[in-house]
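Shown here: the complex without one of its protein chains, the others still in place.
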Amino acid sequence: MRNSGYFSQFGGAFIPEILVSTFDELESAYLEAKDDDSFWKEYLELMSTYSCRATPITRLDNLSEQLGGASIYAKREDLNHTGAHKANNVMGQGLLTKRMGKTRVIAETGAGQHGVATATMAAKFGFDCTIYMGAHDVARQRPNVFWMEQMGATVVAVKDGSQTLKDAINEAFRDWVTNMDDTHYVLGTACGPHPFPEMVSWFQSIIGTEARQQMLDQTGKLPSRVYACVGGGSNAMGIFSGFIDDKEVELVGVEAGGRGRGVGGHAARLAYDDATIGVAQGYKTYFLQDKDGQMQDTHSVSAGLDYVGVSPILSHYHETRQVRFEAATDDEVVEAMQRTVRHEGLIPALESSHAFAQAYREAPQMSPDENILINMSGRADKDIFTVADAVDDPKWRDFIITKAAEYQMGQNDKKQGNGHA
Amino acid sequence: MRNSGYFSQFGGAFIPEILVSTFDELESAYLEAKDDDSFWKEYLELMSTYSCRATPITRLDNLSEQLGGASIYAKREDLNHTGAHKANNVMGQGLLTKRMGKTRVIAETGAGQHGVATATMAAKFGFDCTIYMGAHDVARQRPNVFWMEQMGATVVAVKDGSQTLKDAINEAFRDWVTNMDDTHYVLGTACGPHPFPEMVSWFQSIIGTEARQQMLDQTGKLPSRVYACVGGGSNAMGIFSGFIDDKEVELVGVEAGGRGRGVGGHAARLAYDDATIGVAQGYKTYFLQDKDGQMQDTHSVSAGLDYVGVSPILSHYHETRQVRFEAATDDEVVEAMQRTVRHEGLIPALESSHAFAQAYREAPQMSPDENILINMSGRADKDIFTVADAVDDPKWRDFIITKAAEYQMGQNDKKQGNGHA
Amino acid sequence: MPEQTKLELAIRQKLQQKKLLLMTHIVLGYPSFDDSLRVVEDMVKAGVDLMELQIPFSEPMADGPVILKANAEALKAGATVEKSLEIAERIVSEFDIPFLFMTYYNILHTYGVNEFVSRCESIGIQGCIIPDLPPAEGLDYLEAMQADKLAPVHIFTPNTPDDRMRFLSDNSAGFIYSVARKGVTGKETTFSDDLSDYLARCRANTTLPLAVGFGVKSREDIDFLTGKADIAVVGSETIRIVEDQGVSAVKGFVESLVA
Partner (left out) sequence: MPEQTKLELAIRQKLQQKKLLLMTHIVLGYPSFDDSLRVVEDMVKAGVDLMELQIPFSEPMADGPVILKANAEALKAGATVEKSLEIAERIVSEFDIPFLFMTYYNILHTYGVNEFVSRCESIGIQGCIIPDLPPAEGLDYLEAMQADKLAPVHIFTPNTPDDRMRFLSDNSAGFIYSVARKGVTGKETTFSDDLSDYLARCRANTTLPLAVGFGVKSREDIDFLTGKADIAVVGSETIRIVEDQGVSAVKGFVESLVA
């Protein structure tokens, strides 16, 4: 009787029987790849030629000075191809898919970031690709859907449940239980049944390995604290893994505080007290659920953190106190994003801006000879619709209204058989 | 009598008398920086920590195979911070601005790419920043304007002339002749009065220097041909400079063929026969002008190539035949972009896609043991409005129309005093 | 699971009279608890031999669109675990066929596994099908079920190797639920020679009665299964009928199957 993939009481593989052999196959492939030095070499090679790894660390000169206290550094995952750390995981799973001889990939996506990354990987590797995305998210995130479709992916709008990320995950599993023979499910974060949490963390550990060395090279010492936002937990696991054995480094996971405490208004599973331990989507962790175990609606300004569960490995680190969890509210996050854009010329994704918000809150209390490191998990420029709404820009609204009027005119023109000049 | 900055008959500095000492100061600062090894070291340091230089070269595995013939490589300037090669120039001029003790920067922008890059640099260096942008372009490129404004830049919509790039350049000069004491004009391409063509090319030479070494490291030899799109000419100068002394490497500049030959339908100054030598915007080169020397309207699907003039250094290389010039039409370019997205997971800017189009046309006729290199000057994901129009995506139009309707409803809501949930 | 459960006994007795039993499935609280009661009544009257009562869950990952939607609607209409248990208690007391619970593990986990199993026992539920709980993850559950002599039913699939079938069978009681094809509930299955071979393999790897589900929806399907399995499971199709033709149409449909 196999019972693996536990981190204290969290994790496991609560999967339909039909996927058992698929998971066995995946676990073997993963363990073999992990044992095979040439696999990691191939992965590094791919990431350094197709994306731009090693991504740099950047000192935030202006904000370090303005805030006083610790010097602030950012690990620049935003510079990855497709604009976020998601690329690391996806390319790794792409190599694994090839190794398993599969020819099709599927994935869930919330904000669209993981969907775009997976569609990109599929185009690169020549895989067929289907992306499941909540119908709500499809409507909100058309730019990402547009690019996925341009990459040749089929984007399925999931109309079940809350029509967001968790429903897309369920739907991806439903595809998988039908097509497991030729299909690999590229789960997008360090959640889901074993071996996903561990495997995704492994691919993302490239962040932490690089960042630790870079901090030593550039500052001569380890940072006092490392901040990462926590959606499913993959970027956090990625950067934390580099420092988890360094007792002197405090690790801080920042969740979506949304509109503040109280179920339904946020997505903070560990920082607030609203989540309880449960089992869903194939694994055991803290979930935002009701007394019956039904999953509850969550809220965050950032679609990528707006999720009911959290990596079982992070739940474990929460219990062992190896990671401190905090939450940043929507307002704090938008403020932190705008400040970073304005004073550093960096555009952190709203997700990443959670980590910035917490770092900005803590840095002034620290000593000037301390350094802190923020994982800038992605860039926001692709999320302009969300960001423009978050900062409530009237010029943007006018632009969209004008553009829409043009399209409506254009459609009339076309109906009348006129081309445009 | 100083008469410098000529490349055969092209170049010069046709500037208003009031700017003469400003240009003298700039030229001195540039020449001193060029002589000062520590300057370039600081530049490399900045580009490797703030952006992700060296940017990689990526082999286009799928298209090399599909097209047959030469192996195709792309130099990944799209991975730069802010998404294009423009960052190289802007950061270099930022360092120079600091060196000259100036506290304000101005720039022209067409598509918005250079404006965003300059606003970013200004945020990073703490400079005041004003961006001049044709009113037409402001209307079309709101996403870029949005980010410039978030960075703290003032964006001035230029309502003169054709309300596009060349008018923005004129307007930037008008600002400069008033504010030269504290202001540096960050020209965005290898055009304009001496020393801009040479200086911008110098900063961009980082592309070619890296790329030459990378091709040698990764393929063991030099590429047979190097392709770059040509707007003002900075990305082309950047990559060509690495290979200009290599007789065996053919350099191919690809201009905007737009709707094809005939004044007004394109922006091909060197590949077609519609341009003549003239003097405008401070320098002598080929311009698309009428018999009187009045500048003519140009057209391209890509705003960044849609310009009447071209780098005097490229006009020189045209005459010396060191660079071959070709043009790709709008249709060919959109097709090349879609093909690259679909089969490689890379999203070249419409500008860069000109180079891809030409390379795809030529690769099949070449031998399989030849390699060719394309400068992927930028990424297109920020230009989604343009790209979605170029590929004529009906779902995108529906999305914008729906979004506009939401905004209009929201405005009504706000008028009635209701917030949104 | 050494001992024979009450459920297995009941099945074996019925099999003396009929070659192929019929098991149906409903989602408790869909479209309402009153309707659930009525559908059960109709089904029992129409001659159904045993029934799965699904306690709705917000994330039914192994279910297809029809049952998925029924879960969501039941929850939206206010279904809770407690109400589901109460209606189940009433059903069990009113109708004299074996009933099983079908639900996802989080319902048990949140309720408390031991408490949930005790409650099943006290209600008179004879077994449970928990599709996201492989034996390796469900030791507590298996122990509790065994202690109360209830039947934990596990699933065989066409992807399940022989040794895994035997392992599952060793951890099951009552019967084995054999799914006729890959995929989620409610999609088409081709009843073919391949299927016959697969069912023979299932038989070879368990001594428990064999139920076959996923896609059974006509008299022909039933005929095909006769002799190859012990129980035909009709799941999504009855819910689809409720959805399309209303609660009153279920009886006629079930009668057409058992006719």
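Going by the order they are written in, the chains are A, B and C; count residues from 1 in each one.
The criterion applied here is as follows: contacts are C-beta pairs under 8 Å (C-beta built on N, C-alpha and C of every residue); 3 or more make two chains touch, one makes a residue touch a chain.
The shown structure was predicted, so the numbers you read here are calculated from the model rather than taken from an experiment.
S.K.: The chain left out here touches which displayed chains?
M.R.: Across all of the complex, the chain we cannot see touches B.
S.K.: Out of B:289, B:302 or B:375, which touches the unshown chain?
M.R.: Considering the complete complex, B:289 is the one touching the chain left out.
S.K.: If the hidden chain were put back, which of B:13, B:46, B:270 or B:384 would touch it?
M.R.: Selected residue, touching the omitted chain: B:13.
S.K.: So that we can see where the missing chain sits, which residues of subunit B does it touch?
M.R.: On the subunit B side, contact with the omitted chain comes from 1-3, 12-18, 20-22, 160-161, 166, 170, 173-174, 177-180, 276-282, 284, 287, 289, 291-295.
Just so it is clear, only the chains that are shown with their structure count from here on.
S.K.: Measuring centre to centre with C-alpha atoms, which chain is farthest from subunit B?
M.R.: Checked the centroid distances; the maximum from subunit B is C.
S.K.: From the mean C-alpha coordinate of subunit A to that of subunit B, what's the distance rounded to whole Å?
M.R.: That pair's centroid distance is 32 Å.
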